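Excluded from the complex is one protein chain; the other protein chains are retained at their positions.
Coming up: subunit A.
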Amino acid sequence: MIIELLQEELFQLALIAALLVGLCAPAVGTFIVQRRLSLLGDGIGHVALTGVALGFLTGTAPVLTAVIVSVLGAVAIELVRARGRTSGDVALALLFYGGIAGGVMLMGIAPGGSTTKLNSYLFGAIASVTPEDIWIIAALAAAVIAVVVIFGRELFVLCQDEEMARASGLPVRFLSLLIAVTAALTVVIAMRVVGLLLVSALMVIPVATSQQLTRGFRTTMVLAMLFGVLASVGGLLASTYSAKVPPGAAIVLLALAGFVLALVVGRFVRRGRTQESPLSERHKLRVKEVA
């Protein structure tokens, strides 16, 4: 069955897309989660919708316009974030609503466009991925992986402790923009597979799953990428077996199931690891009393 499937071009394209998304989203997601920006992907996803609609309106590839608009959106989000605290929160919310509303509006105006076309971007339509899409997705994925490989060490310090990054002379502003832009590229990669509304799930859930089981940053990232691939390919297969199963939802639900499983397994792993912890806990208390 799988051998037959592999010979179908449509399935091949879908499989490549699923693999790339499964690898990229959790890799970037590890930094995003560490930076306490778990909802960044959602925000960019909202903004990207305007980009997609812009593509339909202007007759260019929606994936390309989505890249441009979501990168601009990510830069705007980062600038607002870096600037301040409370007012920034509202500014971000405004940007997100504007993104969705702008997308729906532009789509309505577009010649021959209807909001139903947006559905395949909101919820994913991996079966309709074209070879052209794959080329763009592959190029974006290469860029994302290159960023993680080249800047990983610096991004780790930045996401861990921004102040430390500054006191180490790292280009904090550049790195912050870099991680936001990389997240934007990831959103566009994942858009066709899981849909804009679920993009963030693939950036966050595999990381949350992985960190139940790991003790270091690097292993968390590698394991999260493995979980990401398992979920995205698994969801794709599920939807191939039954036409009723929407792939985007299947991928995310699979990832969630993995998380619940890891939660249980992780509890046992940690219990076995820190047998002596109640004692050291008591010791700590005593030290505090003395001090």
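The working rule: a residue touches a chain if its C-beta (ideal position, glycine included) is under 8 Å from a C-beta of that chain, and two chains touch if they have at least 3 such contacts; residues count from 1.
FYI, contacts and distances are computed from a predicted model.
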* Listed names "Metal ABC transporter ATP-binding protein", "Ferredoxin reductase", "Urease accessory protein UreF" or "NADH-quinone oxidoreductase subunit J", matching UniProt entry of the absent chain -> "Metal ABC transporter ATP-binding protein"
* Structure fact -> Per the whole complex, from A:I68, A:V157 or A:L177 the residue touching the absent chain is A:V157
* What residue numbers in subunit A mark contact with the hidden partner chain? -> 30, 33-38, 150-151, 153-154, 156-157, 159-161, 163-164, 166-170, 207, 211, 214-218, 220, 274, 280, 283-284, 287-288, 290-291
